[in-house]
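Shown here: the complex without one of its protein chains, the others still in place.
Lettered A and B in written order, each chain numbered from 1.
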Amino acid sequence: MVKVLVLRVEGTNCELETANALRLAGAEPELVHINALMKGQKGIEDYQGLIIPGGFSHGDDISAGVILANQIKYLMGNEVRAFVEEGKPIMGICNGFQALVKSWLLPAIDGPFIKQDATLAFNDSGVFKDEWVHLKPVKNHACKFLQDVKKGVYLPIAHAEGRFIVDKETIKEMNSNKQIVFKYVENPNGSVENIAGVSNPEGNVFGMMPHPERFVHGWMHPSWTRGKINEEGDGLQFFRGFVKYASKF
Amino acid sequence: MIVGVTYKRPDYDPIGIMKKGEIHDLRLHVERVETMYVYFIYGTVGEPEILRACKELFVDPITQDFSYTHEGDSLKLITEKNAWLVQVKSKTGVTDAVGESAMKAMALIGIHGVERVESAFSYIIKGKLTESELRTVCEKVLCNPLIHNYRYVRV
Partner (left out) sequence: MIAKEINIVDATDEELMELSKKGLLSLTLDEMKKIREYYVRMGRNPTDIELETIAQTWSEHCVHKTFKATIKTPKGEIESLFKSFIFKATEELNHPWCLSVFKDNAGIIDFDGKYAIAAKVETHNHPTALDPYGGAGTGSGGVFRDVMGVGAKPILSTDVLFFGPLDYPYDKLPPGTMHPKRLFKGSVAGIRDYGNRMGIPTANGAVAFDDGYVGNPLVYAGCIGIMPIERYVYNPKPKDLILLVGGKTGRDGIHGVTFASVELEDSSEETSSGAVQIGNPIKEKVVLDGLLKARDAGSRPLYSAVTDCGGGGLSSAVGEMAKNLGANVHLDRVPLKYSGLKPWEIWISESQERMILAVPPENKERIKEIFENEGCEATFIGEFRADKRLILYYDEEIVGELDAGFLHDTPAIARTAKWKKPKEVIPKLPRKKKLGEDLKKILASPNVASKEWVIRQYDHEVQGRTIVKPLQGVGFGPGDATVLKPLYDSWRGIVVSNGFNSKYSEDPYNMALSAIDEAMRNNVACGGRRIALLDNFSWGNPEKPEVMGALIEASRACYDGAKGFSAPFISGKDSLHNEYVYKGKTISIPHTLVITAIGIIPDVRTAITMDLKKAGNYIYIVGKTYDELGGSHYLMVNGTKGGKVPTVNLKEAKKSMDALTEAMDRGLVASCHDCSEGGIGVAVSEMGFAGGLGAKINLKKVPLGERIKTDDKILFSESNSRFIVEVSKKNAKDFEAVMGGNSFAKIGEVTKQKKVVVRGSKGVVVSEALSSLKRAWGGTIKW
């Protein structure tokens, strides 16, 4: 069974449903608190994949995900670098995405932990937004474990700081590296070029603001009572792709 | 040391936009409201460490700028002219989660000698307001005098 580490810190909230989604996708998820990693009780090198789930790590204090990002850089930096360079998959969802961006692992144009290329700032509406959005995958994107997500997906967002901001040079590079993976059909938060999810140039580190773990079966769809739903929700394929790719390691 | 963090562009500053709207609810008109996050860092931390904390923790390089001073009036970190400057800070004894997190986070990135961190907000208000109107804005929009202390200056 593919072993996936689901990282927890104080304020992580979405770990149970993320672990459930991984189980449905055929993996063996393990919820591990960063304290256990710090104390050496567990090591990420023993896992085939790493997921940083959503939540409000450290209350979003100072800015969303920045303290978790520093925990990753300072407490597990070497292990994470080795993980990334081995090509193993890392997926950050919502708060996890914020942490990957602020720990300089995404978009990471020049490599992991080199510099901060982008940020996820306050929604242009200025408030937390809970709604469902349509996403479209970008053609020929680099993310190695989401190649099988070929059609548009419908997923919920729930965030206050989801506005993806990059400068012109970085976006040019990202486009030429095919690092933009998903775009919003209708931009809910003011993200540059409607960006919803991105990967690193190698395609093994990926992050997005919407929550795939919140749509793994048809009855999680907001209007399932109107009929015409699939038994499987649009979000499950994200985990299947992740697990399939992780199984190589 | 006192660190002040501002946004590079007004459209990155949703709190400023929201506060402007709330001032309009009072039927007072202002042109612009901008925010500054303020961190008071107490202890024996040196300047290079503070700069590192700014780079890695307090300031987002994409959307924010910062300035700092060793001590003195935090409102002097603001260079804007022809405006009202207001600082809002929690009264002693009121939970300052951001300050507590900031202290933990600085220790996390290897910065030692921090005794405590206190957080505050500063507001830059551009517009014609009398002093009495400004006090109304302070007490009805920017803070709750029950749990915050506020002070202001006209520049």
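In this section, a contact is a pair of C-beta atoms (placed from the backbone, for glycine too) under 8 Å apart; a residue touches a chain by one contact, two chains touch by 3 or more.
Values in this document were obtained by computation on a predicted structure and should not be read as measured data.
The chain not displayed touches chain A at residues 9-14, 16-17, 20, 33, 35-36, 54-56, 58-60, 127-131, 156, 158, 211, 213-214, 216, 219-220, 222-227. Counting over the whole complex, chain B has residues 21-22, 25-26, 90-95, 97, 100, 140, 144-147 touching the chain that is not drawn.
Basically, only the chains that are shown with their structure count from here on.
For this pair, chain A with chain B, the centres built from the Cα atoms lie 31 Å apart. Residues 58-59, 61-63, 66-67, 70-71, 73-75, 102, 116, 118-119, 121-127, 165-167 of chain A touch chain B in their complex.
Within the complex formed with chain A, the residues of chain B that make contact are 11-12, 14-15, 17-18, 56-58, 60-63, 97-98, 101-102, 104-105, 108-110.
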